[in-house]
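One chain of protein is taken out of this complex; the other chains stay put.
In order of appearance the chains are A and B, and numbering begins at 1 in each one.
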Amino acid sequence: MAGILAPIVVYGTLFGLTYVLIALGFTLLFGISRVLNLAYGALYMVTAYMIYYFAVELGFNLLLSVAIAIAIAIGVGVGVFLICVRFAPDPLRFLIVSFMFALLLQYLFTKYFGGQSGLIIPGLFPVKEILIFDVSVSPVYLVTAGVALGLLIVLWLWIEWTQYGRTIRATAEDPETAALFGIGVRSIYLVVVVVSSALVAIAAVLIVPAQELTPTMWIEPFVIAFVVSVIGGLGKFKWTLPAAFLLSFSQFIVQFEYPTSASLSDIVAFGVAIGFIVVLPQGIGGIKRAH
Amino acid sequence: MELLEVSNLTRSFGGNVAVDSVSFRMTSDALAIVGPNGAGKTTLLSTIAGVLHPDHGTVRFRGRDVTRFPPWRIARLGMVKTYQIVRPFRSLTVEENLKLFDKIRGRVDVDRILGVTGLSEVRGQVAGVLPFGLLKRLELAKGLAAKPEVLLLDEPISGLSRSEARDLLESLLELKRSGVRMVLVEHRLSEILPIVDRVVALDRGRTIFDGTRSEFFQDPAVRKAYLGSEDVGN
Partner (left out) sequence: MPTDTAPSSDLRRRPVGGGIAGALRRGARSFAGSARLNASRLTSPLYLGALGVIIVFAYLGSGNPTSFFALSLVLSSIYITLALAWDFSSGMTGYLNFGLPFFFGVGALVTGQLYATDSHLTPSSLAFFSFGVGLLGGFLFSLPTLRLRGPYFSLLSFLLPLIGADFILAFWTQLGLRTQGYYGLPFLGATYGDELVLLSAANVAILTAFFLLRESHFGLVLRGIRDDEDALGSQGIRTFPYKVVAFTLASGVVAFSGATYAMVYTFAGVDAFGFAFILFPILIVIVGGTGELFGSIFAGYVVILLYQYLFPTFSDLTLIIFASAAILLVLFIPHGLVRPLRAFIRFMRTGE
């Protein structure tokens, strides 16, 4: 009994925390912009490839590379935001554009980095595994979870306790009303873009060293972000944490029950998303249902 | 059996009670729901039509409880609502706007409806380029295309000039004669009262009057609510 339970709990928790990190930026961004931004996942990929480029190809110092990569990711996020502001496309058009943008990046990285697998960026942390409750865990996951937890606490404190943070949350939950109150929605939007880009970039810094770089790696973080947001309700922060855990635990329960196929986590994500849409379309928060 | 029976309908938005325990019955041919701005008229109409769900109360159409029905179902049963802020299908022609509803509740006599609403000359025009007055007529025409037994009209003459309004009301009168029952929400009293038989007056969400047209002007509560307001004509 404990044999099955322990890995599920340990991994479920660790991954749940990283999912929150990824999803929080997405939910924040959606709340404020009310458009679905497929390029969000692309930022994750940009960070990873930029770290590779600077640290491995150019030979820069690792920490410097990480810093540059995060800055570039934020820059790209802001760039997309500016295009959005300038051309003000409607949500549907923006959906298409952000998707094509992610595709464009995919093609670019395929061309310039060869699209081969096997590209790895050096990890920031020791590789030797540690035992937690008799479960062998790589330190990468631990540090990731720890940083995620730390960031979440900081963010939560910011949003709950500071004036500006509360303004951001109010605006993200109801932009129209906020505008009525004279809140500069656009500048808040910019801040949110920067914060959410940073969040996903940091997530990439933490997680990617455990994986290979591929030009299609923008997909998974996006799917996670989206599914967690669907479960928790797009734009509702409170529920991001429980939603992330619901997803990660479901995935690991399935993974340990059916240890054969590696691609099952995607299917679980998909299944959970569809399941929620059908059974509980409000998320635990707010997807609108067509009449 | 009454056509329409509304019982204790209540609907709030946040802390604001827009419709407060409103009840009335529609037995006559044409009923007006009037009241100052903000009295809850449009909310009431939307709730009856199924666009909004009430917090409490029921709506019965021909004896059947339709309170929680989706709008399309209520419309199929014969109660159709038009919009105050017109919602034409802009990329379709006037004729196509009506043809949409063909065979939903029986064949649509497009020619007749165009004639009654005075839109025959623009039948081939794309709705998106029509002037406002014609769009209001199109709104009425669309309502008719759904072959309603009861037409819920939300401020059908708002925004129209006096002469445009007069023409539209003529069309409404003709419709009334041909057997279509109506519930009109309006605040341009002097213009619509001539075509209705009964009046329900709201003030701040509550019913303050429910009676015939002639009783309406005598009623003290009505006079109190309207004193000082400019709700007579535009």
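FYI, a residue touches a chain if its C-beta (ideal position, glycine included) is under 8 Å from a C-beta of that chain, and two chains touch if they have at least 3 such contacts.
On a predicted model such as this, the values are computed, not experimentally measured, just so you know.
For the chain that's not shown, point to the residue among A:36, A:199, A:213 or A:243 touching it.
If we include the chain that is not displayed, A:36 is the one touching it.
If the hidden chain were put back, which of A:63, A:85 or A:100 would touch it?
Of all options in A:63, A:85 or A:100, contact with the hidden chain holds for A:100.
Please identify which residue in B:40, B:54 or B:143 touches the non-displayed chain.
Of these options, the touching residue for the absent chain is B:143.
Need a quick check: the contact residues on chain B for the chain that isn't drawn.
For chain B, the residues touching the absent chain are 49, 51, 62, 64, 70-73, 75-78, 80-81, 83, 87-92, 96, 99-107, 142-143, 145-147, 149.
In the complete complex, which positions of chain A touch the hidden chain?
Output for chain A: 35-36, 38, 83, 87, 89, 91-93, 95-97, 99-101, 103-104, 106-108, 110-111, 219, 222-223, 226, 260-261, 263-264, 266-267, 269-270, 273-274, 277-278, 281, 287-291.
FYI, only the chains that are shown with their structure count from here on.
Could you state the distance in Å from the CA-based centre of chain A to that of chain B?
Chain A and chain B have C-alpha centres separated by 49 Å.
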